[in-house]
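All protein chains but one are shown at their positions in the complex.
== subunit A ==
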Amino acid sequence: MTAPVLEMRNVDKSFGPIDVLHEISLKVHAGEVLCLLGDNGAGKSTLIRTLSGVHKPTRGEMLMDGEPVNFTNPKQAQQMGIATVHQFGGTYPLMSVGRNFFVGAEPTKGWGPFKVFDRQKANAIAVDAVQKFGITRITDGDRLVGGLSGGERQSLAIARAVHFGARVLILDEPTAALGVKQAAHVLRIVNEAKRRGLAVIFITHQVMHAMAVGDHFAVLIRGAIAADFRKGDKSREEIADLMAGGESMADLEASIEGYMETHEGHPPPAH
């Protein structure tokens, strides 16, 4: 088996006295989707920022293709092929599809200081790239991105990352704010990225979405990996229970109901 595209070995991250990440080890291979599951506050954001070069690990090491890497800034991580797509991130509603696609890497024509943004080329490449990802509804590169659906915008951002040579795709809650249909759309795009041999790290708290595309799962609780398993090893309920902090959802429900029975139908007070 070839070396994983991206690997973390025993990574700790602390901000002053506060430990946010603890002994994180994970790896993702080319053409594989690693789903990172975790509730709010589990340290998902810090983990993403560490992976994408915003934070430096306090301890432990990161490897790409088996070689240790040390990112000092996000730009460096990007150049190594790590692309992070945030929720709705990277798209600008009042800019055209073509301009959106090339923000920060505009194709130009002309010479010297009089370089001109090559609108036609940008539009053609952008439309082609998103169509290859199955978004056939986008045919006009001059269209404003604000007119696209949430799923299409997310897909545009992913297509953009792939076009610019991403090898590792970090998707931060790409389906969180989307409806069922739109989410399915994004999941299809994730599958397509995987088919093209990208290593995908898919961060979510929606177990259903994770199970639809994931090959490998890791559950993050209070900054540590609580469970690490492959597709088909665990049921949906088990994963949901793990995410809730080991406490079984069924037990929780039972205890609430028990409380309500003895307290005239009132739910337990919030602490």
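Quick note on the criterion: contacts are C-beta pairs under 8 Å (C-beta built on N, C-alpha and C of every residue); 3 or more make two chains touch, one makes a residue touch a chain; residues count from 1.
The rule is simple: contacts and distances are computed from a predicted model.
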Practice task
Among "Stage V sporulation protein AD", "Xylose transport system permease protein XylH", "Hydrogenase 4 subunit B" or "FeoA domain protein", find the name that the UniProt record gives to the complex chain excluded from display.
Solution key: "Xylose transport system permease protein XylH"
Problem - Touching residue (missing chain; options A:Asp12, A:Glu106, A:Asp215 or A:Glu238) - result: A:Glu106
Fill in the blank from the handout: Out of A:Gly31, A:Gly60 or A:Gly134, only one touches the absent chain, namely A:Gly134
Completion exercise
Residues of subunit A touching the missing chain are 74-75, 78, 84, 86, 89-96, 99, 102-106, 108, 115-117, 120, 127, 131-134, 136-137, 139-140, 142-144, 146-149, 184, 187-188, 191-192, 195, 212-213
